[in-house]
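This report concerns only the one structure given below.
For this depiction, one protein chain was excluded, whereas all remaining protein chains were kept in their positions.
Here is chain A:
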Amino acid sequence: MSFPNPPKAIKLVLLGEAAVGKSSLVLRFVSNDFQENKEPTIGAAFLTQKCTIGDKTIKYEIWDTAGQERFASLAPMYYRNAQAALVVYDITKPASFLKARHWVKELHEQASKDIIIALVGNKYDLVEDSNDELRKVSVEEGKKLAEEEDLLFFETSAKTSFNVNEVFIGIGSKIPDNSPVTETRPENGARIDLSSQPAQKSNSSCC
């Protein structure tokens, strides 16, 4: 008999230029859904999703922020205390990659010190089928930035769901396991030994 660990809540914030697909990534991750023309986010949207990685369960509390420059002054409200951040850009829009650099810099300067950041180049579907003339930000550029700044790096497509769950699993596996999971259940007076849990490796399934 085994009890799943109580899920560990992780505050995650999405940052990036307008219309790079932040809300779509979240929609894909949370509802496994996609909308072709998703309306712009005003202020910020909030969603949650649980994610099982090995034997640990993470509950993501996702803050999906508005991308337009004007709303940048609201962003600190959301990334303050965040344990994880997705900095999203559009691999067909070089300007969005510049903006991503800026966000990474700001996070390093202003966010909590051990925040885990994933750099995400979205809209991979547009360059699939060797349709390379649309790609404006190379994989190498992304990787290079990620290496320089110590970020996780993914190229994703919210549309085809390519690599989307991997981003959240990747972040989840990097979250340190120091959560005080010493919650005991008083029933039967028996302590539940959480450490000797049979490894029910559900192959890192999200959703």
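As a working rule, a contact is a pair of C-beta atoms (placed from the backbone, for glycine too) under 8 Å apart; a residue touches a chain by one contact, two chains touch by 3 or more; residues count from 1.
Keep this in mind: contacts and distances are computed from a predicted model.
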The chain dropped from view, which UniProt name applies: "Chromosome disjunction protein 3", "Probable GTPase-activating protein Gyl1p", "ubiquitinyl hydrolase 1" or "Alpha-1,3-glucosyltransferase"? "Probable GTPase-activating protein Gyl1p"
Go through chain A and note every residue touching the omitted chain. 18-19, 37-48, 61, 66, 68, 70-71, 73-74, 77, 109
